[in-house]
Every structure is written in structure tokens, then in C-alpha cells.
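Can you keep this structure in mind? I'll have questions shortly.
Of the protein chains in this complex, one is absent; all others appear in place.
Going in written order, the chains are labelled A, B and C, and every chain counts its residues from 1.
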Amino acid sequence: MVELYDGPLDVPTILQRWYEEEAQSNYGAYIPFIGTVRAEDEIDGLSFDIYEPILASWFDAWQQRAKEAGALVKMAHSRGDVPLHHSSYIAAVFSPKRRVALETIDLFVEDFKASAPIWKYDLKNGERIYAKDRSTPISGSGLLKG
Amino acid sequence: MVELYDGPLDVPTILQRWYEEEAQSNYGAYIPFIGTVRAEDEIDGLSFDIYEPILASWFDAWQQRAKEAGALVKMAHSRGDVPLHHSSYIAAVFSPKRRVALETIDLFVEDFKASAPIWKYDLKNGERIYAKDRSTPISGSGLLKG
Amino acid sequence: MVRIEFLGPIQKASIELEASSLRDVADQLHHDKEVREWLETAAVAVNDTLVASLDTPLKDGDKVSLLPPVCGG
Partner (left out) sequence: MVRIEFLGPIQKASIELEASSLRDVADQLHHDKEVREWLETAAVAVNDTLVASLDTPLKDGDKVSLLPPVCGG
């Protein structure tokens, strides 16, 4: 399951829990990717909306894909507001094999950016502004444009 | 500097310390790679020898290379014996950019495997056996073969 | 009736429509000025599964979701 949290992620605690969860699973490689809110464009932070049913099915499909490659994926994400220099996203891969782990974390993170039903907003002067220019249409979008 | 430890690494503590060290550095991506000793071939664990002067210069060159790509690298490794299911290696990359971080962790880990002056031994029935078949000659080796 | 949900930044409450396929939904949403601008870039899910054809049939009680461009992480 994807882990969703209101506000910023407690990164050390999550990384430790996942490490300990798989301590006896005989994976040789564990690669977490941690995404942190950067100070840029004078924002005060970011905010996120998530559509959970489709996120869950996207993640289930990834869990299956990872399993076929000999890997395991985990993910955590923030809902709502995350201030500057706090983290909103962790994706992780475990695998017995180094190459599988390195290739899977790359594919998993990139597909997440392109497909996961999560919307990002800049927090700026008390407003919540959709990060339209940094957003990616999901594959197959525009179906209803006629 | 490369961090060297006698015996297994305290992974959660190192991941947390590195995360906190760079909490205000405005990096958007943090990717640690954690290597853990797998149970295979009836080994009881692994053991490592390290030649520190050349490891330090290899790492310094990587720090420079990462800096030019807009990234920062960190590394920790075990000396001596590491039991099954404990970790001996952490490499990490920080970068403002996701693609740079993902590409750099891959290159850094692969070059580490090919070049870092560290020798691995299987611990088996009280013996310490050089892992010759899994080892890679450093680039330029064979110079003295005549 | 099918229910149309607008996700994320599409600031619009759900609506109900008579429709027997996604084509019917497309036709009706084109008349909605608030929504029209999103049709170009939104992906579509029926009952929480992304779909790729306007001929996707719809039955009473189905849920159609519009997903605008995403940016997690």
C-alpha cells in the first residue's frame, strides 16, 4: 500500500521502518528516493491533492511489475501543505540485484511523475496556485476533447 | 570524506544524519543506495579490506565530478566482518534535480564496484575466502604482466 | 445517470448526466465553459480505471473522472 500522510513526511522514521521491515528478506540493495520541497520562485511551500483510488491501482500495478523484475517497491507521499525544506515523497526499491534496483528506482520515479494522480500547488502569499507549467498530462489524456 | 566503520553500518542513523546535514541545502532529491549482506552459498557473512589512501582520492575525484553535475555524494563502508542481513555499504547522492540524482547514483555505484580499492571475502566455516570470482580488475590492471 | 467528477485543480463540483457512452459525456461537457478548457489535457477514468476510447459504454451509476495534468513528488 502507498502510505499517505497529512503534511510533511517523517523521513528518518519511514526509511528506518522500511529498512527493518525487509531486514530478513534477503534483498541486497535498498534504494529510497526522497523528494524535498526546494525554495524557488519565492514559494512558501507546496501543497498536494491526491486521488487515492487510482493511485492505489497504479501502485498495485507497479508492485506486480517490480515483482516480475525481482524487486519490491514502497512509497509514501504527503497530502496537503508541505513547507520549504521538508519532504513530500519517498519511493523505494528493494532487490537482491544491484542492477535491478538501480533500473527499477529510475523507472518507478519517472512513471510516478508522469502518471500518479497527484496535483501540486505552489503556496505563495497565502494562495494555493496549481503548478500547471510543471505538470504532465497523463498518457491518453485529451480523450474528451472531441 | 568516506566514512569507514569497523563492522556493520548503523544504516538508520547514517541515513538520518546525512538527511539532516543537507536539510537546508535546498536539494530536491536525496537517493541513498544501501548494500546488505545476502544469505547465499552458505556463507556466514562477508569481510572487507580497504586501502584508504586510494579510496580517499577516488572519492575526492567523485566529489568533484558530482559537483560539476550539480550534485553531492556521500559514502560509508564497513571494514572487517559483516554478518548476514547487515549492511556494509551506503552511497548517496543529493541534487536539486531529479534526473541528475538518478543518473549520478547509478554511475557512482557502478564506478564504486569497478574501481574502489576494497576487497571482499566470504566468511565460511571460520575461513576468510577472497571473493575472486565476483571481483573486477581495476581499469589498467595487468600493467606488470610484462 | 452517470456521475462526472472533476479532480485536482478543476474547481467544480460533481455533476450528473444522462449518457450511454463517453462520447455522450464529451458532447455534453463541450457546452460547459468551465470544463471545456480542461478537456484537451485531462485523462479520463471510468469507475477508477483509466480508459482510452470514446466508445467506452456507460451504465446507470457509473462514475467518470477527469484527471488534469499531474505533478506528484
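In the analysis below, contacts are C-beta pairs under 8 Å (C-beta built on N, C-alpha and C of every residue); 3 or more make two chains touch, one makes a residue touch a chain.
The structure displayed is predicted, hence computed values, not measured ones.
Among the chains on display, the ones the left-out chain touches in the entire complex are B.
When the whole complex is considered, the residue among B:Pro12, B:Gly80 or B:Pro117 that touches the unshown chain is B:Pro117.
Residues 35, 48-51, 53-54, 57, 77, 88-89, 109, 112-121, 130-132, 134-146 are the ones on chain B that touch the missing chain.
The definition used in the following text is that only the chains that are shown with their structure count from here on.
Between chain B and chain C the centroid-to-centroid distance comes to 49 Å (mean Cα coordinates, whole Å).
Computed centre separation for the pair chain A/chain B is 25 angstrom, with centres defined by C-alpha atoms. In chain B, the positions touching at least two other chains are 98.
Multi-chain contact residues, meaning those touching two or more other chains, occur in chain C at positions 73.
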